[in-house]
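Below: one structure in structure tokens.
Removed: one protein chain of the complex. Kept in place: all other protein chains.
The first chain written gets the first letter, and so on, giving A, B and C; residue counts start at 1 in each chain.
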Amino acid sequence: MPIMTASDLEHFLETDFPQALHMGCKVLHVDNKSIEVQMETKDRHLRPGGTVSGPTMMELADCTMYLLLLAQIGPVALAVTTNLNISFLRKPTPGNLRACGTLLKKGKTLATGDILIYSGDQEEPVAQVTTTYSIPPKP
Amino acid sequence: MPIMTASDLEHFLETDFPQALHMGCKVLHVDNKSIEVQMETKDRHLRPGGTVSGPTMMELADCTMYLLLLAQIGPVALAVTTNLNISFLRKPTPGNLRACGTLLKKGKTLATGDILIYSGDQEEPVAQVTTTYSIPPKP
Amino acid sequence: MPIMTASDLEHFLETDFPQALHMGCKVLHVDNKSIEVQMETKDRHLRPGGTVSGPTMMELADCTMYLLLLAQIGPVALAVTTNLNISFLRKPTPGNLRACGTLLKKGKTLATGDILIYSGDQEEPVAQVTTTYSIPPKP
Partner (left out) sequence: MPIMTASDLEHFLETDFPQALHMGCKVLHVDNKSIEVQMETKDRHLRPGGTVSGPTMMELADCTMYLLLLAQIGPVALAVTTNLNISFLRKPTPGNLRACGTLLKKGKTLATGDILIYSGDQEEPVAQVTTTYSIPPKP
């Protein structure tokens, strides 16, 4: 079982991470190695033609990995991204995004996750992200 | 000489890419293989402690590569990012960001660039990005 | 169903790709979106302490994606890697490697795959790779 539940994570967003809340992120599910986060896309996330912008997907992926990690190690606000690699696979349709994250490694100082992003009703992922976070040493 | 000058690019942002304008991006220099873009950071780009957020740097890098590519091939609005890899190197200080982009390759269908991001007065880069854009075939 | 079966791929390695054969690669399974490739590690692949070297895993990942792609598009010897990103997760134990590849996208000009590498009897992956191949236009 993870240390933080979906509602613990949502509460943490409200108190400590207003940007993610502002993004419209909602934790649909979390367990000890995966997470599902939904993001409501708004006008400011769209490009001409109604497609969701690349930076919006990067922000969702970064937030998803952060929440997946916090769920395992508790509210360590100081965990920071060291690397993020994103491959854009298909044009997203307008509508909400959904990020499915899997924890590949939780080491003492580094954690790595794989995140697939889905758009609206499309069955195939619109982007794949691999990202590594650095975990600060316990004081 | 590039096809589009710094002021051509700024004009393109105004007419075709309001998000980049909204980001506060300004083209300081462009030539046939490099570009320098400045971004004014605002409250919404900051994390607690005054540091600039990771997604803000990703957005700046993506915009910088797009402008560097457009300068070479003209205003092809349909060029899209296929891959972006970012390494976070140091905590940015509050203040403006500056992105220095170098074109590593301009092929017929793919273009790749290397971008270093600097923050405020820090001498060392805060992030390094390598990114590839797909260039649509001429109609 | 893929265009090439596991034994078609093995035959192609013998006739057109002696390096992969020299690597000791064997296709355990292939279908229209995934592949499993086993590689027998030899002395030249090991580092002091018996761990498999990083470049060996990169070579296996590259070969796995090539075979996964060929299975879908037929023996197009000219497909080339444009990008490969590898995250090393755990120290491999001595023994064979196994690569499980999933096709994330098969476009007209680009194909992207996700590959997890497993070592010996370890349950958790030792490395994760995301890689993109460029597919040459049909003559």
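By our rule, contacts are C-beta pairs under 8 Å (C-beta built on N, C-alpha and C of every residue); 3 or more make two chains touch, one makes a residue touch a chain.
It should be emphasised that the depicted structure is a prediction, and the values quoted were computed from it without experimental measurement.
**Q** Which is it among A:Thr5, A:Gln38, A:Thr102 or A:Ser134 that touches the chain not included here?
**A** Checking the options A:Thr5, A:Gln38, A:Thr102 or A:Ser134, the one contacting the hidden chain is A:Ser134.
**Q** In the full complex, which bits of chain C touch the chain not displayed? Write them out.
**A** Answer for chain C: residues 16, 19, 22, 44, 47-48, 53-55, 58-59, 62, 77, 80-88, 91 touch the chain left out.
**Q** Residues on chain A that touch the omitted chain in the whole complex?
**A** For chain A, the residues touching the absent chain are 82-83, 85, 109-110, 132, 134.
**Q** Name every residue on chain B in touch with the hidden partner chain.
**A** Against the missing chain, chain B presents residues 83, 85, 87, 89-90, 104-105, 112, 114, 124-125, 128, 130, 132.
Note that in this section only the chains that are shown with their structure count from here on.
**Q** How big is the gap, in whole Å, between where the Cα atoms of chain A centre and where those of chain B centre?
**A** Their C-alpha centroids are separated by 23 Å.
**Q** What's the distance between the Cα centroids of chain B and chain C, rounded to whole Å?
**A** Their C-alpha centroids are separated by 33 Å.
**Q** Two-or-more-chain contact residues of chain B, please, as numbers and ranges.
**A** Correct list: 82-83, 85.
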